[in-house]
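Just passing along the structure, written as structure tokens.
For this view, one protein chain was removed and the others were kept in their places.
Let's look at chain A:
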Amino acid sequence: MNRVEGHDKVTGRATYAAEYPVEGVAYCYPVQAEIARGRIAGVDASAALAMPGVLAVLSCEEPPELGADAEPELALFQRREVAYRGQIVAAVVADSYDDARAAARAVRVAYEPEAHDVMLRADHRGLYKPDKVNPDFPTDTEKGDVAAGLAGAQVTIDVTYTTPTMHNNPMEPHATLALWNGDGDLTLYDSSQGVSLGRDMIAQALGLPRERVRVVSRHVGGGFGSKGSPRPNSVLAALAARAAGRPVKVALTRQQMFDVTGYRTPTIQRIRVGADAAGRIAALEHEVAEQSSTLVEFAEQTATATRVMYAAPALRTAHRLVRLDTATPSIMRAPGGCPGMFALESAMDELAVAVGVDPVELRVRNDPDTEPDSGLPFSSRNLVACLREGAERFGWRDRDPAPGVRRRGRWLVGTGVASSTYPARRRPSQASAAVENGGFVVRIAAADIGTGSRTALTRIAADTLHVDPGLVRVELGDSDLPYAPVAGGSMGTASWGTAVTMACQDLLRDGKQGFADTTEAVNADAELARHAFGAQFAEVRVDADTGEVRVSRMLGVFAAGRIVDATLARSQFVGGMIMGIGMALMEQSVVDLEFGGFTNHDLAQYHLPVNADIEHVEAVWFDEADGELNPMGTKGIGEIGIVGTAAAVANAVYHATGRRVRDLPITPAKLL
């Protein structure tokens, strides 16, 4: 089905957060900390206030009133302490964007700097065990005797992989347009992946009852996790509008996004595997070191995929966190699984080489009957089918495992495989449905950040009502609509679709309107291991002289429940794989050890895949019938595409060149 908002998007009529026409709008431009740690001695706004068009300057000199329990990244101008370079320490409100930007440069902030620490190290003395990892997984797990398993193994692998800081970089920079009305009610047009949560967190930050806050986010220019919870721009716009007595727009620049909108933590991951000569795993251990800020504890669930992948009688996973003078890391597409599976699936390839077993066969041999860590049965698990189907389609059968021996002109050619997985969960949601003007209207505070949820929910409603999708209109992206969880964790369609289905069933009973709250249904879900799986195959060619890597072909085969819409699903899978190619080959935010923050913070220096980088990327899938998920039988599809990609590419690079790169991204310098 074509996207229901497609016409609006190709004609420029789709309205994103910064684009709502509002009379008398003023502009706010942030001033960012120039030190990574220390104190603000004073803010001198006199020069800025004297500049043309300037309406107000906000800073800790006159802390605006906020709620007592504002999330620390949102508690703007409350403290004199600086937690990281780039933190928002002041802001100028002015009549025009250019006036605000010019005056922001004239705000004088005096600092008392202190020594800072911005580097993650495996032996950092500040590493500790957090109480849980995102969102609520146990920090460590242990089953069986790993030490004994490793000691008794015929083959052991003990390797460390590292992944760098990565930034989500959605194409739409984070933006907020704030309007207060005469009664003290606040409306925010915000770039948000979840307006219900956004409303609650912003109300909490401002110390307002949530009935006084409305967050609207009808179209979102991508988020990939970075718009999952409100960023400082949301609160800043509200404070600036209050100070100026006018509507205010905050549109972060691309450079500011690198500092204040979250990022994927760098990781250092040690993997130890012990196996018999046939490659059957006896012991597996995955230890992760990662970082958070001094403000908020965010512990990425990096090793959690290792708990579900392979049958290992002894299995241990552990996460350790260190709090650095950096911004708070956050969710980036497939948190946990994405960096974690780069390490695990690279290690599986190393094991395949060590035991001389084909990497597809090795994974099949270690496929478990129940979830290895918990012992729970799977609701469905078709990884082996994905691997077999992919091997067939990709032409894997005749593969010569010898590395570095296939040459086409100046190119060395190789192929690689990796598995992927992502949890298939759902969260409580509400929705309503009504007969209106001869059609049906479904209302839910869901988000469409490009995933096609507006279209998918239209289909789900039409299927339930047994009507043509053209008769159904879905309203989303407004916190005044029935409560819904964020677009994240690959839970959107499953959570919202459950509510939409139940609301439509209620409408069928009532004849006029229906409402559903799925809290009870979701809480009654049986305890089962629910995950999507996939197998990803890559062919690369590596320039023997320059080390340039090109991905010539990529195939993903997925088993992700029932697919609601083939067109939308293909775009999600392929888009995830393309982002994974970026992770494999080019994406990296370089930490500025001397000054804090990052040395690269724009799109000229933080490289995303461009059109010319992408040759053939294909996705296919099995339609799984899994009755243990939700009424639609779906698993999430937005994240799994990225999960196995980087390992598949890295394994192909090894096959092409004989070089095992354990440190992403695989830049030419690492191959020369």
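Everything below uses one rule, namely that a contact is a pair of C-beta atoms (placed from the backbone, for glycine too) under 8 Å apart; a residue touches a chain by one contact, two chains touch by 3 or more; residues count from 1.
Methods note: contacts and distances are computed from a predicted model.
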For the chain that is missing from this picture, which UniProt protein name fits: "Amino acid ABC transporter ATP-binding protein", "2Fe-2S ferredoxin-type domain-containing protein", "Acyl carrier protein" or "Phosphate transport system permease protein"? "2Fe-2S ferredoxin-type domain-containing protein"
So which of A:Gly149, A:Pro423, A:Gly450 or A:Gly561 would be touching the chain we can't see? A:Gly450
Going by the contact rule already stated, which one of A:Pro170, A:Gly194, A:Gly497 or A:Gly561 would touch the omitted chain in the full complex? A:Pro170
Touch with the missing chain holds, among A:Ala151, A:Ala278 or A:Leu603, for A:Leu603
Had the left-out chain been drawn, it would touch chain A at residues 2-3, 5-16, 18-19, 21, 96-98, 169-173, 219-222, 224, 251, 253-254, 449-452, 567-568, 570-572, 574-579, 602-604, 608-612, 614-617
